[in-house]
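Missing here is one protein chain; the remaining ones are kept as they sit in the complex.
What follows is chain A.
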Amino acid sequence: MKTTFRSACSTISRSLNPNPPSLSALHGPRSTVVAPLLRSFRSRCTTRAPPFRVLSSVTHCSSAMSGGEAPALPLEKQFEDFRSQLEDSVSLRERIRLVVMEIESTTRLMYSSLLLVYLSRPLPEVLDKAKAHIGTLKDQYSQLAAILRECPDQYYRYHGDWRSETQTAVCHLAFAHYLETGNLLLHNEAGEKLGLNNSQFGLDIEDYLVGVCFMSNELPRYVVNQVTAGDYDCPRKVWKFLTELNAAFRMLNLRNDFLRKKFDGLKYDLRRVEEVYYDVKIRGLASDGDSTGDQDSKKKNDSEVVH
């Protein structure tokens, strides 16, 4: 009975009662209608409320919290404080975003330098060009660190804002490092290159690992193009590297998250490289000058058998 009655009235109520306050009213003096009643309750409770202590609060990014001596803040006061704190975090985030955009463009430049490797340019030239950007990156990360120093311990609050850019940066650094040394760029090495080797502003390990997975995505293309350019030994080296990397990744207990997904993709890179290696090997294109002792001795054995 009540419900029918209610629904019948509801339409009228809306037109009669064009509540919540209109937007323009929101900026004006606060809650004229509501205030008196609430204030009476408030005063009743003020005496009962426990006096609160001012805390070295984790939640407060800036120390903009004004005062804190009053035993119980009125409703509006609290929300005003919230607003100013949240506005601070918004402006902080905007500053972060500006730096991150620069980081993004630097990684892009670095990537385009690395892409020269597919244009059969000499490796030292490619590496020089790519490495030229590392200093810039380091610089930009130090700017980021400076911004984050304003709110210690909130690294992970804003972490998402530079996460993917950092993963890409690690990817390119690791690729360049592999081209140069044939080894994997380790986490602390990557951190050093980016200037992210301190406790307050470090390179997140998961970001690093995702970056490494990204790098592995680049390797099949590298192998294919190297072989086309006549480097027949490349597939074996890359295959060995990726196999080791894959084995290393399997030591990790991953959650069902982004990193896990990226790691699952690594085996397809490995398979593709294996295929190229197989193609090269079966046609006898792989160079005879294998450096590994194992294969050398095996070859000697083979030749002895022939003789």
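Brief remarks follow.
As a convention for this text, contacts are C-beta pairs under 8 Å (C-beta built on N, C-alpha and C of every residue); 3 or more make two chains touch, one makes a residue touch a chain; residues count from 1.
Convention: contacts and distances are computed from a predicted model.
Only one of "Queuine tRNA-ribosyltransferase accessory subunit 2", "small monomeric GTPase", "Ribosome biogenesis protein ERB1" or "Translin-associated protein X" fits the UniProt record of the hidden chain, and that name is "Translin-associated protein X". Contact with the chain not shown here comes from a single listed residue; of A:Leu114, A:Leu184, A:Cys213 or A:Cys234, that residue is A:Leu184.
Mapped onto chain A, the interface with the missing chain covers residues 1-2, 5-6, 9-10, 12-14, 16-17, 19-21, 26, 31, 33-34, 37-38, 41-42, 44-45, 48-50, 52-53, 55-59, 68, 72-73, 75-76, 78-79, 82-83, 85-87, 89-90, 152-157, 159, 183-184, 186-188, 192, 197-199, 202, 205-206, 209, 244-245, 247-249, 251-255.
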